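The structure's right below; bear with me while I get my questions together.
The complex appears here minus one protein chain, its other protein chains still in place.
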């Protein structure tokens, strides 16, 4: 999937540092490694002995954090950061994270990845008490819940612990008070969160382990579903009151698409999971062919798996233009633009006169797949056999994955055979629901959420009112996306 | 006074429009005319049938509101805007106005000019109830007070009316709900606020009448101290519950320095007030001289008055570089810079061999005055007689004027004779407190606040805690200003 | 005249320095003081022992020369700079000055103010020899003429001296070779050029003396028409071969409009010249009235003169929005914009119920004047008597003044009486040609060029071919200007 048809909403990062001179730079590099989790806006908050300096703006990390901005952030003993996906309106800046608020006990900064299922109710409850909201994000709701508890709780971590009784859904949080950094993960563990330590003894919290690698930190472990980890000058402490209340259900799509292949999520290599998915595909949907190619970048690992299992040679089928950034700005003349062609070009030698197995991580609307298939046929492929390492998308996700609305999802409206026709391939095979468990190697298919594929939601669903809000949000995004990437 | 030693914090503007296509542009032009009231940041909120689109950023109106940003604001039936003075840190953006919040009854946008005297107490009270604050501004406190009342009040205007029982100090507000624009002024009427109507029937609210002129609106009247004016699709309504509770005390410095000479404030021409101040000076501090010159821009009107009253010819003594914007960015090389010289140059022909009366609106630290006097002497002036159309600054202002801290105010630390020596003039005369009333023509000196000159505060003063906060804020600003303008 | 209807094309500046660390900054401040001579583009070339570092771009000095750009220019023993008026196309950057070229004897940088009358012929001659041109500017022609001569001339100054035999028209040049700075002025002396010395012994060359003031330099003298002044490590030398070949004819419009009032041009104060023009107007066109006001900024000095001579009180009639920069960028919504109203506002108290004498420096197309008069009448002026301190514009200028094309010049198409009607005034008076000499105090009206008023050109005129080019250029500019300022 190369056209950004699916989005997750965030990456979080935090450093509780020994070297005060570098907490901002460390956060910068951490966010840079997490950029794939959100390209619309980013932010860093530096905590300099209780003084919070911050900057957040729409744009990529490397564009937003110029040397001047970095200089203005200065030194500090800790820092947290965030990268975010969002719509591209002017007001987008308002929803950029981390959120920084002042409350009765001082200052608080929050960075959040995920989606609550009861934010509508909590928001209404708060508004009825007179609260005002500056943003439309769940993060502000969470900050309210925590600061409310903080009125009576003896510590920020206890306030987080109590607030977790109220907030439902998916959240991986990094929170910073005047003197502490607190990381917390919802009891289902939908979104990943791990921590590590640098050579100089600074603790690092990050959405994915690849960010630890980028800042030279050693991976210690994943934060457990429901766990709260506190970092302060006394060291690390952990609160496990919310652990093991429910069965963990990590989002399976983290393995299929979101996370970087070089990350380990819940102890399992993302690359390995994808290679296994490709191997499963080869077993489920074998075909006689001459070459296996993947759609860059997220289809390559599964293509390797398919090739190894099947014995069909792996080839490089496409070159992706590496100067494509977040938004390819159309130059504004009325030229018949084929965005797929601008991003991808076929290496004709790889496919000409050959029967091709084309592996992608998933199929969303089908339009991009159809164009890619046409590129292959134009380059001389005699047969094209498409394989998707994800099952068909059929249901909305309430935990932070922004798949398309059901009316646009090709699998909601067509049979497999119809889809095969629409995208123009000789055969089509999806990874089956039964084999999803092989990606992460759990014995009986437990331990993950695949609700976007099977409709089995591990938590209560949002109320109608909230779902509507959700749908509206989605369709607004779709509109933006249509303009932008089609 | 040409070196920005005194700052007020804001200008506000609102349009309740008939022509939906132009509310953003009208607000743009209005803010452009009010730019002198705040050059650090600006913002516009457009209300398009309940959908609020906004943009705010540090910078001048003409820089922040590029054609692209204007296009993104789109059309609407009303809009409000704000220009603000503030420190130049990165986080400055957070305090930019208008503030836009979501509360139980929908959306609210606020633009505020002034300073509360009980914001510290109100903030503490709110925080104890669990409220969180995103900014350090009084405006967020006001928005809380209003939305709290809105829980039970039948309308936004009634919520404003009730909130005015709690908020104390100086405030001129323009507020926008989904369907109404509300303007309100504190019962003392410290800061100006007026409204008018355009040819097409749109209502305009603005800090100064010059903004009505700029958008082609006819001045209707000043909003009365304590009055609330409501603009909605039914027309205009007014609430006067808070009127005439106390004697109005408009800030006298609005006439001396803040407001544009072409504005009318409380029915009196600012230009006229300044000319009268100059004439008073001529009567109080006569001198034999050959030419009267003013320091551009705010000393020119009083110089005209001095010249007319005394019969001494008026001359153009200085050329001010008209490309000096808000911040003259030093090019960064270690050159011995004389900022006064870069901004002002003497017209030698006007002063050479002459006895000069030099009129300025006020004297703050005295350093700028000393440099200006030196320029005149270097150009050949044989005598320099300085006249200040404001009395000596002696006390802090709690109503939104950011004069220097007392340790820096030359009049707090020196006698008139010493000041004369320090700035190097042959004679020095300040407008006396007794004559301040002549500026605005009230019979017995009533109707204005001159607390920065006489220490008589028309309201309770801020508590100690708040005053400290105030002082800290001030000294932080001073630091910034020192770097910037010295 | 406040609407930029007339443009001259440049200001030049040079420093031959003692303090190597500050030549770029000194040039920066010098150009900042000359900004009124050209606001479209600017450039600085630093000569660091033969290595030339430069930067030039469209924009104001303060915008183009950011601290980063200044840092990139580094230190040097000399520097030259330029501000330029030009059209606002994308290719404008190409014509930005100074020009930097490499030739057989090394490097050469040129900054030029003026207009040649034989550039078409010279260009053709050069092109026939195979020369190629990167720009459309006269400056590149001059650089060719000098470098051609340099092939045989023993020194750069001798090459300039010989080139001056070939180039005809108006030019004030500052030239920099690896080791010398050379200033030269055409034999008519159309455009001003002077030099001075700083306290540390650096020599400064500038178009106007106000730039010497800005960098703390003492004025030494104007460079003579036809003179070449050489600055190198041995000191100053002068070449006078071209002096006194013809009668000097400095552009009279430098006094009326171009130069800053605080400058001295050819030993005469610009402010004084304008005051005298106003006094002449009062004698030529007396009227009974209550107040004299000037159109900011260039009409103010003459208004003072009219008031003094007539005895009618001087008043401040307008406030000009001081945040108006070079280009007021329209916010892009379809609002009925009155640019005059946005830039100027009347002080009603000054004119209401009064008979007003309105003094402006000149009348070009008449549309701006008509709007200003309407503003006065709307504010309650009972009579408006307009006085122009320049005679009517009737002829094109070939020496660097970009007046409007004749079809747009109101005086080319209407009688005085018709103009009076068009702009809606009760009486109208222009300074007569006979009194122009009083501005600069020469006994018999000699020593200046007033060809735009009287059609008497002191040099040969450009050939037809070139005039066509000239006209095309003009009409292209007009088109731009119409979009921009109407």
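The first chain written gets the first letter, and so on, giving A, B and C; residue counts start at 1 in each chain.
FYI, contacts are C-beta pairs under 8 Å (C-beta built on N, C-alpha and C of every residue); 3 or more make two chains touch, one makes a residue touch a chain.
Here the structure is a predicted model, which means the values were calculated and not measured.
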item	value
Partners of the unshown chain among those that are drawn	A, C
Touching the absent chain when the full complex is considered, from C:134, C:218, C:247 or C:461	C:134
Selected residue (touches chain absent from view) among A:105, A:166, A:341 or A:377	A:341
Among A:213, A:254 or A:361, the residue in touch with the chain that has been omitted	A:213
Per the touch definition above, residue among A:297, A:383, A:426 or A:454 touching the missing chain	A:297
Residues from chain C at the interface with the omitted partner, ascending	53-55, 69, 72-73, 89-91, 94, 99-104, 108, 124, 127-134, 136, 143-144, 147-148, 151
Those residues of chain A which, in the complete complex, touch the missing chain	21-22, 24-26, 28-29, 32-33, 35-36, 39, 60-62, 65-67, 70-71, 210, 213-214, 216, 260-262, 264, 269, 271-272, 297, 300-301, 304, 308, 313-316, 318-319, 321-323, 325, 328-338, 341-342, 345-350
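Note that only the chains that are shown with their structure count from here on.
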item	value
Topology of the chain contact graph, where touching chains are joined (line, ring, star, complete, other)	line
Fitting chain A to chain B on CA atoms, where both chains share a sequence, rotation angle to nearest 5 degrees	180
For chain B paired with chain C, centre-to-centre distance based on mean C-alpha positions, whole Å	36
Mean-CA-position distance for chain B and chain A (Å)	47
Touching two or more other chains - residues of chain C	none
